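Let me give you the structure first, and then I'll get to my questions.
With one protein chain withheld, the remaining protein chains of the complex are depicted in position.
In this document, chain identifiers A, B and C correspond to the written order of the chains, with residue numbering beginning at 1 in each.
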Amino acid sequence: MITSPEVEQIEKPSGLLRTALRLKRTQIGLGVLIAMIGLTIVGPIIAPHSQTEFIDMPNSLNIPGALFGTDYLGQDVWSRFLIGGRSILLLSMSATLLGTTVGTFLGLLAALTKNKTDEFIMRIFDVILSFPQILLALLLVSMFNASPILTILAVALSTTPRVGRIIRGAALSVVERDFVQAATALGESRIRILFSEVLPNVTGPLLVEASLRFTYSIATIASLAFLGFAPDPTAANWGTMIQENSAVIVIQPWGAVLPVIAIAVLTIGTGLCSDGLSRVLAGIDRGGKGE
Amino acid sequence: MEQNDQFFSEVSRRNFVKGAGALAVGFGAAGLSPLQALAAPMLPKKGGLLRVGVVGDVKDMLDAHYIVSIPDIVRLNVGFETAMVYDENFKPTYKDGLAEEVSTKDGINWIIRLKKGIEFHDGKTVTADDLVYSWQRMSDPAAKHSKALRPFLNPAGVSKVDNRTAKLTLLQANADFMVTLAGYTSTVVPVGYENFAKNPLQIGTGPYKLKSFTPGVESTHVRHNNYWDSGKPYLDEVRVLSFADTTALTNALQGGQIDVAINVPIAMLPTLKKNRKLDIYSNSAGKITPICLVIDMDPFKDARTRQALKMLINRKNLMKQVLSGNGRLSNDDYSPADPNYNSNKYPMQEQDIKGALKLLADAGFSKSKPVVFDLKAPDDDAALSGLAKAFVEQVNTASGGVVKATATTVATGYWDTTYMAAGVNAFMTYYNPKPYFPQFSGMVFSYPETHFPEPTSTIKDLYYKALGEVDVKKRAAMVSRMQKEEHERGGYIIPYFVNAADSFSKKVQGINKRNSALPLDYYGMHFKNIWLDK
Amino acid sequence: MSEGLRIVDLRLDVEATGNDIVDQVTISIAKGKVLALVGESGSGKTTVGLAVLGHTRRGVSINCGQVYCGDTEILSLTESDQRKARGHLVSYVPQDPSSSLNPALRIGLQLREVLEAHNFGSSDEARKSRIREMMEEVLLPTDDDYLRRYPHQLSGGQQQRVGLAMAFACRPSVIVLDEPTTGLDVSTQAHVLATIRQMTSKHGVAALYITHDLAVVADIADEVAVLYAGRVVEQGVVKDIFTNPAHPYTRHLVAAAPDISGKKEVVGLSGRAPSPGKRPVGCAFASRCELATPECQDSFPKEVAMSASHHVRCIKVGQVAPVLLASKGASNVRDQGSPVLEIKGVDAGYSGVTVVHDVSLTIRKGECLALVGESGSGKTTVSRAIGGLHREWTGTMVFNNVELQRIARQRSPENRRGIQYVFQNPYGSLNPRRTVGDSISRPLAIIGTDKSEASKAVLDVLEKVNLPGSYANKYPDQLSGGERQRVAIARALVSKPDVLVCDEVTSALDVLVQAAIVDLLSDLRKNLGLAMLFVTHNLPLVRSIADEVAVMSEGRIVEFGPAESVIGDPQQAYTKSLIMATPSIERSMR
Partner (left out) sequence: MPILKFIARRLGLGLLTIFAVSVLIFLVTQAFPSDPAQAILGRETTPEALDALRQELGLYRPAITQFSSWLFDIVRGDIGKSFVTQMPLSEYIAPRVGNSLFLMVVGAAFSIPISIAVGAFSALRRDKTFDKTTSTVSLVLAAVPEFVMGTGLILLLSTSVFHVLPAITLIDAGQAPWSDLSGIVLPVLTLVLAVTPYVSRTMRASMIEMLESDYVEMARLKGMSERTVLVRHALPNALGPVFQVIALNLAYLAGGTVIVERLFNFPGIGSALADSVRARDLPAIQFLTLMIAGVYVLMNLLADVATVIATPRLRTSLK
């Protein structure tokens, strides 16, 4: 009876990312983020001086060849600014990546098992979540030392349960959906269900959460540096720079002001991205597909 | 690390005065300006609260004979006094001390007689018993603070003569012992005195008595009404506040939340000078921030390595970089105010890359087998961490890869976990200005940071001999030999002397702007000379 | 008869685009009468209903038109006068009482606040007695303890009665009921419908009854307005509409509706109604209409009066074939096939609580067995146990002479292949991140079929479910509900199963689509000799599709037998009451 269903073509809904990119805030955020990443890539190349080179009298302005003067140790503020974002960005990216990956895996596992494993994972999460993020990182880093690996681990550790909870929540509703049941009925393996049925359907919340966590990782890592726990205290680092130079801010503001602006711009950029993503995600959720 | 032991030689004192006189030009900048000298002296006003800020933390402590950090020195000075005190020329005098007379005939037996009618904070008059207790406590071999005193005095050598007089019998002759009496940690405490951790009631003779003390936060000291120096002190209260870092400290000073900031970073000086409400006290008596290379550890076992590093640095640039030039160059020597300073007349070490590289090559180092070490510094003092970073940058760059050093700043527990710790071969330290002998004793006996001297050396015997030597010329000859060995084989790199600076509100009066062993001219001699112009 | 509600030329627009979602709607309802507004989902029924109260959802605005409740025109009232009219002059009964009652407030308060807001009753006492009166009328307890309950402490039927009490509390003259019985079991639905019928006539209220269920319409309404893509295409008294539909769309609707009073070959219709803004200039139904000619696309047809009370908008009036209502046909003549799946003494439960007791069933080759019951009867638990999706069960299931393991993962690939499950909700059963082709070929990939063979098989099954091969590259988002269900069926078919377990496969679909899916399933059964377990709560549908019926109640099978005899001549009291409660067009038209 039905021969050729003439359905009017509905456009395929574009991905979360593409929809989010139509929002102005996401555009600005991503633009800022790309610019900052560009800065940390190009910065060290175009920096006129090395990060530890002695230029001239400390805390001086108007020094030829030093655009923003010298810092507390007579080093070139501009060069240190150009160089000082790379380690923060690298560390926070790695920490976010690690924390998000582990968190996603544990969250998915918890959602799928729904038994003692789930309970166990959630209790572990509770324990980690009992620490404010900066506190846990500070405790670990101060007890051992602020090596890059430990910094990444410490921040990732505090990121994991936060991501895990979100992913578990999102995955729980996916697991309940019939296509997961259908896969189960077909005898698909658990791992396969986890990664090929459930995971692709939580990429939205995952993306939002990852971008949010990225913002906080940057903040945490910069804060640790500010407290004196940078992996390499000699190296230029925006967090360290603020700490080193804020005392002399009245006569040589740039040493502290430039990194303050840089961190603020960077985190606002990532914040705008995650806000754009979450708005789109909320819109998709509320708008409801299928009807 | 700051040390407590203060030794001065009675014999050398006269020479030292001459030496100090010769240096008076250098000191002049910090002395009274002609305008101030001409201005009619204002009469001190009574009353008020003086708020003193200093960088401190929970490690702040209070012990009349022992200090660790700068806030400890401040608190010690508010409440406790010594038998003798250094004058502006670093001479022990009786003027602000508790002793009426100190005498010796043989350099072994020392008689100390107290002034009359000096009262402790609790109203008890100070007697010889208290003096005996004080020196017994100071020389107690089990105590932390006795190390440098141990070769000279043990508790059995302390005795009472009469109600106001005590006798110290030394283990070996020390013609210079009066210097110890004038050291700021040689305070007089009542019988039974214990430190704050054991007994919060801190009784001394100082112009202010302790009311409250919270480590890492503050201490409050109120006026000692029966203070012996009549008419003083002027203030009602002195409050010593701890700050987390120099930024908070200087912010508080600029915001008017404190009246005095002790030990402000050099980098802050231009900022503070611009502030019309603030005044600066600068002390160029010879504070040092040595880089310590441990001489019996690799890669510093070979003296040529040490010498090469001393040649690799550009001292002028280091001083410019770390101190903005606020200092004087040093040739890895110390105690510039001492008459025996640089007795061998060594010329200032200029940067000598060629010579250094040759020494390093002789010692077996090359680009493929570089000198590798990690220089540790506490992260809360820019004078130390800054020098460490700048030093490392200089030697790495100058050596073109033959030296591969790194600098690590330690944010937690530096003085417990890193300083002088096993396995640490390069680290930073600091000393307040002192004459040569006490400084030598500190570096060799109290805090053997570099493990100098080498086992074959006889420099320690030389030191004891020199202490007991009355003849100035003979003594100078001995010192020359000591300094030669230090210069050629020592583990300290001291690129410069630091001009230490403190800053205070202009309404704070009574601070004598002369060089002294301690900030603010002994903190306005225990704050008793300080008054507030409201 | 005086007029209760009159809607004149109502049009509502989407603010953002300016596209109308409802257009040229003119309806009038006399006092004491019920007019049913019928249409598929998305046709704009609820939008019209809300507009009667002067209310619109976010982003929608009333473009033009008038709504008269008695003499009062609602749309021209000020905001505050409209507020006063709502609940007082015109009230609303929502579709889902569980979400429409405030979960944080006691029902007594929620009833009382309506009275208070409209100053109904002179004193607290008067209002209290009014509440009791209303509770009595909707057949609910009147004691204070009951009024102190929170909504979640009431059953769905009770919640809807509270909703009715609230709507009638201030004696409104117009009431809008928006699918008030959707989601209720048939017996509860029957009671609620009876209450509505009784209260509207007793209080002389004009009722606008919004629904998609034609049997309910036949049961409760006096008149019907059929809405298609935001426009009324036919309007008239119930009998005219059902026995003599003048619009091709109405005819399709009636033809697609199964009926409990007789076996009826339901007929589906492909395609879907255009969405707002995509509506063509001419007749919106033209693209799906078998009578359509190019003229149909010229303009929206003028209203044609079939009689004083029957109007239609179609230029092909008179060419529409009459509908066949259900007839008591003979039971299907069929060969007793060999048993494919035998279930013996199955108990099943959750966390130790047994909810299914001693169920035994036999499904034969080529036969459709319907498992019928109200929600909570345990029918889905049984079907999930068969599908290997439920872990907690005991008893035996023998499939092709092999005893089945409890869950799918433990079963042999052969057993998994042989029993395929089709889920209720086509929006949930397909992974939105996979193409149709991927989803369908997945079962083959698991058993290691190579790619080219698998894609051939995909095209093959797509053809079987009447979808073009190009659909293999589409994503579920791009398909309509009916198409998705076809894909889900195709996925089940690709394994060449012996038994198809269909769990409420049509309940999420509109009636036309439902009919098409039922068609498809019947064809497949015939052509492929599939055995089928058809799980449903929809008794009329059972009569159209099943050979045998098992009726479940409270976890037990209470009646079992050939479909015609069980439904046509039930023996058990429960089955009888169930059948009696099910509304029927046929019965209502008699």
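The working rule: a contact is a pair of C-beta atoms (placed from the backbone, for glycine too) under 8 Å apart; a residue touches a chain by one contact, two chains touch by 3 or more.
This is a predicted model, so every value here is computed, not measured.
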Handout entry: Chain not shown, its touching partners among those shown
Key = A, B, C
Problem - Identified contact with the non-displayed chain, of B:Glu101, B:Glu350 or B:Asp416 - result: B:Asp416
Practice task
Return the single residue from A:Gln27, A:Thr113 or A:Ser142 that touches the missing chain.
Solution key: A:Ser142
Fill in the blank from the handout: Touch assignment to the omitted chain, from B:Asn225, B:Gln257, B:Ser366 or B:Ser457, lands on B:Gln257
Completion exercise
Full-complex touch with the removed chain, picking from B:Asp57, B:Asp140, B:Asp374 or B:Glu454, is B:Asp57
Problem - Which residue of C:Thr17, C:Ser61 or C:Asn102 touches the chain not shown here - result: C:Asn102
Practice task
Write the list of chain C residues that the hidden chain touches.
Solution key: 50, 53, 55, 58, 83-88, 91-92, 94, 96, 99-106, 113-114, 117-118, 150, 152-153, 166
Fill in the blank from the handout: Interface residues of chain A toward the undisplayed chain are 25, 123-124, 126-127, 129-135, 138-140, 142-144, 215, 218-220, 222-223, 226-227, 239, 242, 246, 249-250, 253, 256-257, 260, 263-264, 267-268, 270-272, 275, 282, 286
Exercise for the section: In the full complex, which bits of chain B touch the chain not displayed? Write them out. Expected result: 57-61, 144, 147, 197, 212-218, 220, 239, 241, 243-244, 248, 251-252, 254-258, 380, 411-413, 416-417, 419-420
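We take it that only the chains that are shown with their structure count from here on.
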Exercise for the section: Could you tell me between which two chains the number of C-beta pairs in contact is largest? Expected result: A-C
Handout entry: chain A and chain B: spacing of chain centres that average the CA atoms, whole Å
Key = 48
Practice task
Indicate the whole-number Å distance between the mean C-alpha point of chain B and the mean C-alpha point of chain C.
Solution key: 91
Fill in the blank from the handout: chain A touches at least 2 other chains through residues none
Handout entry: Residues of chain A that touch chain C when the two form their complex
Key = 1-13, 177-179, 181-188, 197, 200-201, 289-291
Problem - Residues of chain A touching chain B in the complex - result: 52-54, 56-59, 72-74, 142, 146, 227-229, 233-234, 243-244, 246-248, 250-251
Handout entry: Footprint of chain A on chain B - complex, ascending
Key = 245-247, 250-251, 254, 265, 267-268, 270-271, 274, 317, 320-322, 324-325, 379-380, 382, 385-386, 389-390, 392-394, 397, 406-409, 411-412
